[in-house]
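All protein chains but one are shown in place.
Note that the chains take the letters A, B and C in the order they are written out, and that residue 1 is the start of every chain.
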């Protein structure tokens, strides 16, 4: 059941070295809190690797990135991938459909999910992708292992005092990530007495562990060059 | 893509003798339109068989009922089941979880769905229920065949002129039934220029074939006795 | 006395639980609990409604399958010695004497909820040695059956009726009379039970309905 707590406390309580964390919905402030705390050897699961994933990779927090797409030209991602700096990075890359199916299976409490995979691409094989035969039609469909992150770190618009969380934009994979994860931290921009009557998408408080109030996302990202990133990271960590 | 048309026309165009139809969201007026038209040998798929299913069974429209629960004491259902009147009724009964998984698989375009079945019950076996082994963990989970009804007949609150449909109460299985079916008819209580900004649950117009405007559900159900039902049905069909 | 059925069931629910309550007596018991001693109780209804949350049925099953439902409150036409629920037919499935509600959500709740509370009026036709049709599994055929079937939940915590409360014996999984509502005798309960009912050594007498419970019952009825 959700409790409302300061972001730094929530991150300290939920994220340990070596954890598998899902990052969805662009939780800018939570990523900043992770950089401050600096856990290591994380497995980072995110449908789309953008600036936040790049920062965590640049800070050396991430050992393995599980993803389905990335902003082109992420500088820290490139360095980690090509030069192993600051730490070597393993990648586990999927189509969005496959990673969505991994989340969906985890959310349903099932060991695997199925999809009509997009055959013919050059994506490397992973031991999380296999096939199953339909016991009714004999068709073979793609099977993917459920993902069950230790922690899902999500961002949404608002919560009520009980910790029911409301998403106002496109829900993306937030609902599935919350259910698939063993623990869930949601950052929100406001905490209200009562959620508006038309509920949009709601995560009930019992699928959320921590809610932390943060300001709206600001865009003071780091500079692209390595030295500049290092100085930015030092400032973040002060 | 959705077109808005009179209910009787929509039913005439979409429902043929022998069709498999899904009935969800309590579409009272559409059931009445079916009674008037009187198609035969339908396979009726409905998570919960209530008064509407009972009327269709009593009118002899239904050859096979696929369901997961029923109001106790439905008089026409009982007659059809125990006495074969007015026509013999086959039943195909599931747990709600299994029938939900059948709809969900159909909605995803997959040939089967999976669930953690509730073993140990006395539910009879169907050739739509089997098992698959997880290729990753070796666990065996229940597999169910996707349901792909010829037509889904649904009721929702409102639509816009393009045929985008908004559901205001609990969505139940409406979204999955619409996607699983080859054609979808949705009855709505109002057609508005623009759907309210907070969208609740929406079926986009491209998953809907027909929208028909009907009044709010009224409850002039038939009497429980067979003779009374026959008179009621005659009146409906006038 | 019938009021004590929902009251005694409500008392078994705790404020920190997520409770899935089927319509009718189960939902009345859950609402009563929340209105009295368990204000924090989360009530999940069979249509996926949770206060303002309107979940689809697929999501509700995901909650069950991921172990997020702490307690299920169920009812049925029949319950047997081993806490199994019969609610599909009376008589044979292919030639029933009565057709009942069917499995619906009950089977999954009985399988997955951490524990269940069963509520139904205590009548001889309902309390049977063996249900005509196992709609939802209690303890199956004995104390190890749930594990053998791979059912993750713990099974029935209690069966609450208008006469008293039955709880499973941990060794045999058989239902034993542990509580009597005020004024009810063991003989009365035995007369309404279709098996040789065992009685706990020192059966508890159910506490009288409090003023607060009475008030909450009236206003939520």
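We adopt the following convention: a contact is a pair of C-beta atoms (placed from the backbone, for glycine too) under 8 Å apart; a residue touches a chain by one contact, two chains touch by 3 or more.
Computed from a predicted model, the values in this text were never measured in an experiment.
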Which residue of B:109, B:124 or B:223 touches the chain not shown here: B:109
Options B:114, B:128, B:164 or B:187, residue touching the unrepresented chain: B:164
Of A:43, A:95, A:128 or A:184, the one touching the omitted chain in the full complex: A:95
Residue in contact with the excluded chain [from A:32, A:63, A:157 or A:175]: A:175
Residue of A:9, A:71, A:190 or A:235 in touch with the missing chain, whole complex considered: A:71
Chain B residues touching the omitted chain (full complex): 1, 107-110, 164, 175, 179, 195, 197, 199, 202, 204-207
Touching residues (missing chain, whole complex) on chain A: 47-48, 67-74, 77-78, 81-82, 93-97, 100-101, 104, 115-116, 118-124, 169-173, 175-176, 200-201
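As a working rule, only the chains that are shown with their structure count from here on.
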Distance from chain C to chain A - Cα centre to Cα centre, in angstrom: 39
Centre-of-Cα separation between chain C and chain B, whole angstrom: 29
Multi-chain contact residues (two or more partners), chain A: 108-110, 199
Shared-contact residues (touching 2 or more other chains) in chain C: 54-55, 58, 61, 64-65
